[in-house]
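A single protein chain has been omitted from the complex, and every remaining protein chain is retained in its original position.
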Amino acid sequence: MASGTFAESGADLELVGIKKRFPGFTAIEHLDLTIPAGSFFALLGPSGCGKTTTLRLVAGLEDPTEGSILIGGKDVTKLKPFQRQVNTVFQSYALFPHMTVLDNVAFGLRRRRIEDPVAKAHEALVLVELDHLAARKPQQLSGGQQQRVALARAIVNRPALLLLDEPLGALDLKLRRQMQLELKSIQEEVGLTFVHVTHDQEEAMTMADTVAVMNKGEIEQLGAPQDLYELPRTAFVANFLGQSNLFTGHVASTTSTSITVDVEGAKITVPTKRAQRHTGEVTVGIRPEKLHLHKDEPKTAAGTNSIGPGRIIDVSFSGVSTQYTVAVPGLDNLTVFQQNTTFGPIAHEGAEVWATWEVDHGFGLQDDPGAAPRFPADTDTATIAVQKRRALKSELEES
Amino acid sequence: MTLQEGLAVSEAVTARKPASRRGARLGFGNWLLPLYAIISFVFLLIPIAYTFAFSFNDSVKSNIVWRGFTFDKWLNVCDQIDVCVAFGNSLIIGISATIVATILGTMIAIALVRYRFPFRSGISLLLFLPMATPEVVLGAGLAAEFLGAGVQKGLGTIIIAHIMFCVSFVVVTVKARVSTLDPALEEAGRDLYGSPNQVFWRITFPLLLPGIIAAALLSFALSFDDFIITNFNAGTTNTFPKYIYISAARGIPAEANVIASAVFLLAIILVLISQISSAMKRKRLAAAGG
Partner (left out) sequence: MAFSAFATGTAKEQAPRRKSKIALLLLLPGILYLMLFFLVPLVSLVITSFQQPVPYGDIGEFQNAFKWENYVDVVNTYGEHIFRSFAYAILATIFALLFSYPLAYFIGVKARRWPLLQNLMLVLVIAPFFISFLLRTLAWKAILSDESFVVTGLKALSLMAPDAHFTGTPAAVIFGLTYNFIPFMTLPLYSTLERLDTRLLEAGSDLYAKPAMTFFKVTVPLSMSGIVSGVLLTFIPAAGDYINASRDFLGGTGTQMIGNVIESNFLVTLNYPAAAALSIILMAVILVMVTVYVKRSGTEDLL
């Protein structure tokens, strides 16, 4: 790396066949990933999925067990962190407590012997609107201010690649929303490549151009936020990004444009192009807000799926919408979101209802439902309690 | 601290404390404990006050009976040349032992927290044992080694002995500091183009410095006040504590009280300054951060 110069623009990042093992466990099994220059890329996943390790590999803070890392086409796998034109905004910000805000921001510039570090540091602080606090120590700033200093300290170096490790995790919800917008606008202003690691699906979706959903050391699905949401390809993505109602059954009939699945007698049709598998046992799904509830049995109509009758077992009001849980004999409970366009719920607990949705809104997953679930879904306590009770019951019946 | 001050402090404590139900019922925490604390502090400070007072005694040879007030002993400490020589030796030993022990101990502390290496538990044991071994055993052991090797005892052997028992205390003190240091800070330094050398001297070292200073002060205090180990390895060399031990039979000159009181005052002033300045810093930070 030529010292004393800035990167011309954001660079693209390529990870080829990355594998990372720690003593006792494997963090990343096999990872291939290309992030185009100038994009805002989010790595989204639950904790322990390998996303932070990926980031540390790119920064050079860990060495990959196998594979190579290319930044702007140049192999940097063997370079030490201080030789890479990559900067990180750390989860804990990692501001140096013994230096002023200004010295923190100028640290990287001074190490690279860039001319006029103080003026450049002030410029960066102006960008994050904190220049008036340049003489303070980091402990004297609020969480949001510290976060902005950490950002300024990273972008002042004009790195080819800026890595953000859950940079908003420590902030409260309101500040977080505000910082999300600021980060986005700064990225657009400076035009760098941002790689953002987060477990917050909403954050990833509002900020990133492209989101990669990671799970168990692999990328499950990659795409624009809306595509990921509307057309999840795996059960993990369908449930990690928002909620889904999933049904598993055999493909009963196929037309040129759609497949129909028989789920315990209920017929569910999904467009062929929105289904990953077209024969045998498949899982199909629908987002809760795409469902409509009816108190009377709806007429069968082409282009509509219908399930029912079921009984409403829970109604919970959440302001904008109301969530209904519907027990349908033979199927898993259905979750339905209905916008509160009128006062009061449209149906009460215990009411008999039918649910319908447009065929075009459904999706089919690529997971093989025959195989044991690859990833046990995160179960909530209520489910665990139900399972425990069932286990106990069967035990009692046996004895 | 005088009794009046102590009373004032305890009043502050009890006055601002809302009477808890538990305290009110028992009456234990509200006045008995503060009173007990005051009596305890008085008890702890009695010999110090005595030593300080008798540094002003117009004594002739032994310093046991009060013979009148004088500043003479403070002004002419080195009239008793033996006291001054012994004190000087103690300073030389304390400073040398502190420097070496602090360097060795800090290096070990960093290695213990930051790296993986074989024989970890063995090394921890080796560091713990000197603190769990009675001083007589440490002193006699070293003296036996010097005897076997035919080493002449003197200033050098005392310094060697003091470094040995200070290292473990330095390790414990600095280790506590190293383990509170967020590794992300050093990573940030490397990420911001700092070479390993620059990261150590510009980030790690300044952040460890308070711990290192505390360890050095502790080492110096331990070394300066050590008598038992010194006694076994001093030969004919005198240190301040050894001088007192030898003179105890025939009476301690008031000059020894002067030196001890001066060291005490210096130490207390240093501690108070650091306490107050850190309290003020906390206040400033709170004011600015809020």
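Going by the order they are written in, the chains are A and B; count residues from 1 in each one.
As a convention for this text, a residue touches a chain if its C-beta (ideal position, glycine included) is under 8 Å from a C-beta of that chain, and two chains touch if they have at least 3 such contacts.
Since this is a predicted model, take the numbers as computed values, not measurements.
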Residues from chain B at the interface with the omitted partner, ascending: 1, 9, 12-13, 16-17, 21-22, 25-26, 28-29, 33-34, 36-37, 40-41, 43-48, 50-51, 54, 64, 104-105, 107-108, 110-111, 114-117, 123-130, 132-138, 140-145, 147-148, 160-161, 163-164, 167-168, 171, 183, 221, 225, 227-228, 231-232, 240-241, 244-245, 248-249, 252, 256-257, 260-261, 263-264, 267-268, 271-272, 275-276, 279, 282
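Just so we're on the same page, only the chains that are shown with their structure count from here on.
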Distance from the mean Cα position of chain B to that of chain A, given in whole angstrom: 54
Residues of chain B touching chain A in the complex: 182, 184-185, 187-195, 198, 202-203, 206-207, 285, 288-289
Chain B-facing residues of chain A, complex: 3, 59-61, 80-82, 86-88, 90-92, 94-98, 107-108, 111-112, 136-137, 139-142, 153, 157
